[in-house]
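Only one protein chain is missing; all other protein chains are in place.
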Amino acid sequence: MTHSHVTTTINGDTVDYLCDAEETLLDVLRDRLGMTGAKEGCGTGDCGACTVEMDGRIVCSCLVLGAEADGRSIRTIEGMAKGEELHPLQRHFLEGAALQCGICTPGILVAARALLEKNPNPSETEIRYWLAGNLCRCTGYDKIIRAVQNAAAEMRGESNAA
Amino acid sequence: MPLDHNPDKKDFKVVGHVKTRPDGVDKVTGRAKFGADMFAPGMLHAKILRSPHAHARIKSIDTSKAEALPGVKAVVTAADFPDNPDLLANEELVNIRYNVMARGKVLYDGHAVAAVAAVNPRVARQALKLIEVDYEVLPHVVDVELAMAPGAPILHEDLRTNGEGDEPTNVARTIEIGHGDIDAGFKEADFIVERTFTAGAAHQGYIEPHACLANVSGDGSGEIWCCTQGHFMVRDFCAQICGMEVSKLRVTASEIGGGFGGKTTIFIEPVALALSRKTGRPVKLVMTRDEVFRATGPTASSSTHIKMGCTKDGVITAAYAELHYQGGAFPGAPSDMGAMTAFACYQPKAVKALGWDVVTNRPKQAAYRAPGAPMAAFAVESVVSELAAKIGMDPIDFRLKNAATSGSRSSYGPTYSDIGLVETLEAAKAHPNYSIPLGPNQGRGVASGFWFNFGGQTAVSLNVNIDGSVALSVGTPDIGGSRASMCAMAAEELGIPYENVQTIIADTGSLGYNDVTDGSRVTFASGLATIEAARNAKKVLCARAAKIWGIPEDAVKWEDGCAIPAGPNAGEFPPLSIKELAAQAGETGGPIAGHYEISADGAGPSFATHIVDAEVDRETGRITILRYLIVQDAGKAVSPTYVEGQMQGGAVQGIGWALNEEYIYNDKGLLENPGFLDYRIPVASDLPMIDTQIVEVPNPGHPYGVRGVGETSIVPPLGAVANAVAAATGTRPQELPVSPPRLLKLMKDQPLAAE
C-alpha cells in the first residue's frame, strides 16, 4: 500500500485521513486537514515551529510520518484555547510582547504547555533548555522566557504574576 | 502643507501605553495566515531546480522528461522571462531577473535554473530530477580579497568599476566619504591603532521560508499572495519581469514570519507567476530551508582595515577605513553604508572611509538590519576600545569625549539634528551592570552603534465607520507589531480609545504606493502619515459638525474625540462625538475619511550603547554571554515593550553573528551549512535575559518625536562581544564569528598579549 488510511485523535476529535507513505504529519495537518497553525520552518527538526504533542510528548511534526499517527492522540495549537478563552500561556505571550512576527509562536506555546504540565515550577534554565529546540529570531527569547514564567506563576495560583 | 511637528508633546493618552496588538490573538491561536498558509482551489505546487555548481555555463537544458511525467503541468526556464523594453531600461531589474532564474551562466550554488508546477509537491520534486542540465563548470571565487585580486574568475564580462574602464572586473563600485586632512590628523595623534578585521556572511535567519501563491486569470490579470516586506515592490518587480501592466497585478502581503531585510526583494514570486500563467491554475511555491540559505540574500562578508589615532587626552584626531564587501553574484554590497556609518558615532577632526562593492560566486546579498553597518562597527568599536585602553581611559568616557552630539557634523556629511548618543552613554555608565564585579576569565565589552533610519514613500488611508470606529489601511507590512503602533497613533490623534481603531495592511489595489518595510521606517513614516491622515479626517469631522450646527468650519475644533465649538463666539452647542458624526455621515456629505501621501523625510538617526559581560573557557574557546545591556534612543517609544523587543532581538542577532553564525563554503564553492543545524543562530539556552533601557530624545522630524528603533540594535553587539572577549583573554578577535576553534587558536598564538 502506498496510501495509508489513518484514524487518529486531534485535539480530542476523531479524524480520518488518507496519506501518501512519505507525507509527514506536518504535511497532513497543513495540506490535508487545513490546520496551518503548525509551521514548517526547516523540515529537519531543527527549528521547532511544527511542534505538536503526540501521546503526551512534544514532537516535531515534520519528523513524524502521517501514517505513524494512527491510533495516537495529537494536540496542536488549534486546540489550546477553549473557545474564546485563551490558555494562560497564550494570554501572557500577548500581554508580555513575547511574540513579534509570530511564526514560531504556535510551536513555542505547544512546547511550553507540555513543560508546565510536567513541571509547574520550572527554573529559568529549565525553560531555556526545554525550549532550545524552538528557534525564535525576533525576540532574543527574553520576553518568551518571562511570559512562560508568568503563566506558570498564574497557573500555580500565585497572585503576583509580574 | 507644513507638518505640525510637536515632538515635545508629553501628554500622551494612548501612545506609550500600548498593551496588546491587533494581530496578537490570531498569532497565539494559530489562526494567522502566513505565506505558506494560503490555499486555492485547483492549486498546483511548484519546485525549483537549483545549480549544484558555484559557477558554470549552462550549455543546454532538456525539460522534456520532466514535462512527460504524469502530474507535471508546466516547466519554466529563463526563456519564459523574455526581454521587454521597461525591463531592459532598468539594470537593477535585469539583475533581479537573472537572480530569479539563471540565464547563460549559473553564478552560485543554489542559483535557480528551472521550475516545475505539478499536482503535488512529491511529483514536483520527482520532476526536478528528470530535468537534464548540461553544465560547463567554470572557476569560481567566493572570497572578497580573492575576487578583487588580478586574475580572479570574472562573473560578469561586462562589469566595469563604476561603469568605467576597459577591463572586466569583480569590483562593481567604489565609494569615498570624509572630510578634514587625514594625514595631519594622524600627525597630531599620540597613539595610533591599525588593524584589519573580517566578518563572515550572516543570514537573516527568519523562521518562515519565502512562500507565495500566484494566480493568473485568463484575461492576463493576476494576484499574488506572499510573505514580503513590501508588496508594492513585489507587484512592480514581478509585473516588469513578467511583462505585465502594473495595474493588472494585485499583491496581498500575508503575515510575515520574519524578514529583517531579507524579504525586501523577490526570489520566487515571478516564477510562481510564470507557472500560473503557463498552466492557467493557481501555483503555490514555498522554499525549503536549504533553498533559503543557498538562494536568498545573506549579508555581505567583509574585510575592513581601520586606522585611528588619538591624543593622550583621548581626542580622536583621525579615522580612516577601507571596507571590502563582497555581496554575492550581483552588485549591491552595502560598502557605502559601511563607509558612512563606520565613524558616525564620533567627531574625528579628519575622517576618510573608502568602500568597495565586490561580486563573487555567492547568492546576492540582501538587506539585513542596518545593512553594512554591523561589520564596520565591529572594526571601529574594537579599535576605539583599544585606543581607550592604550591611554588608560574608561571606554565609555573615551566614547563620551568623542561622541557625536546634536548639531555636530556627522562623519558622513550632514549635520545632526537632535540625537541621543551621549544620553545612551551616560545611562550605560550609570547602569548597575557596568559596575558588577567580574570573575576570572570574564570580560566586559562596550560598543556604541548608529543607524540612519529612513522615511520614504508612504500612503495611508483612514476611514471612519458608521459606528465611529476607525478602519486604518497602511501599505507597509507589519514585521514587528507596527499595526499596534498605527492604531495607537490614530487613536491618540482622534482622541478615541485604542480598541476603536483597526489597522490592516491593505493590498496593492487598495492604496497608493508604499516603499518596502525597511530602514526602520514604518513607525516613523507610516506613523507620520497615519497622524496626518487622522488630522485630515478631523478636519472633515469638524466640517460636518459645522454643517450640522450651521456655523463656519473654522469655528469648530476637535477635542477628546468630539467636535466642539472653537470658542465662545462660535455659539453654544453640545459636543458631537465621532460616533454621532459618523452616524449622520450620509446626510452631511458622505463617508468620512482622511488620507495622506508623502515621501517622508526627517527620520532622525538612532544611537545605542551596549555593554556585554562574557566568560571564556580557556581550554575550549567557548564563550558564554553572562549579561547584556542595551541602551537605545527611541525618540518616543510608542509601544515600549515592542521597542524593548526590537532592541533585544537585534542584539541577539548580533551576538549570533559575533559567536557562531557564518556562511561556510568548501573548496568547490558550495555552501556547507545550508540549515539551522550548522548555521547556528542562538537558541534559548545560549542566552541570559537581555537588559534594556530606553532613552527618549525626541526626533524633531516626527509629530510625536518618534525614531525608528528596529535596526540600530544589531550594530553594536559584534564590537561589544569582541571587546568583552579581548578583555577576558588579553587577545583581540579580528575575525568574526569568533567560534571556539578560532578563539582557541587565537589564545594559543597570542597568549595574553598586552592591552
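We just call them A and B in the order they show up, numbering each chain from 1.
Keep this in mind: contacts are C-beta pairs under 8 Å (C-beta built on N, C-alpha and C of every residue); 3 or more make two chains touch, one makes a residue touch a chain.
FYI, contacts and distances are computed from a predicted model.
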Listed names "Transketolase", "ATP-dependent DNA helicase RecQ", "Oligopeptide transport system permease protein OppB-like protein" or "Xanthine dehydrogenase family protein subunit M", matching UniProt entry of the absent chain: "Xanthine dehydrogenase family protein subunit M"
Touch criterion as defined above, residue of A:I58, A:M80, A:L116 or A:I144 at the omitted chain: A:I58
Chain not shown: contacting residue from B:S51, B:S485, B:S577 or B:N660: B:N660
Selected residue (touches chain absent from view) among A:V15, A:L33 or A:A132: A:A132
On chain A, residues whose C-beta touches the chain left out of the figure: 1-2, 4, 20-22, 24, 43-46, 48, 51, 54, 57-60, 62-65, 67-68, 70, 111, 115, 129-134
Hidden partner interface residues of chain B, rising order: 125, 290, 619-622, 659-660, 664, 672-673, 676-678, 680, 682-683, 685-686, 739-741, 744-745
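Just so we're on the same page, only the chains that are shown with their structure count from here on.
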In the complex with chain A, residue positions of chain B that touch it: 19-21, 23-25, 27-34, 36-37, 39, 122, 204-209, 255-260, 286, 288-289, 479-481, 639, 641-642, 644-646, 648-653, 675-677, 681-685, 687, 689-690
List of chain A residues in touch with chain B within their complex: 20, 22-23, 30-31, 34-44, 46-47, 49, 76-78, 80-81, 86, 90, 93-97, 99-106, 109, 124-125, 127-129, 131-146
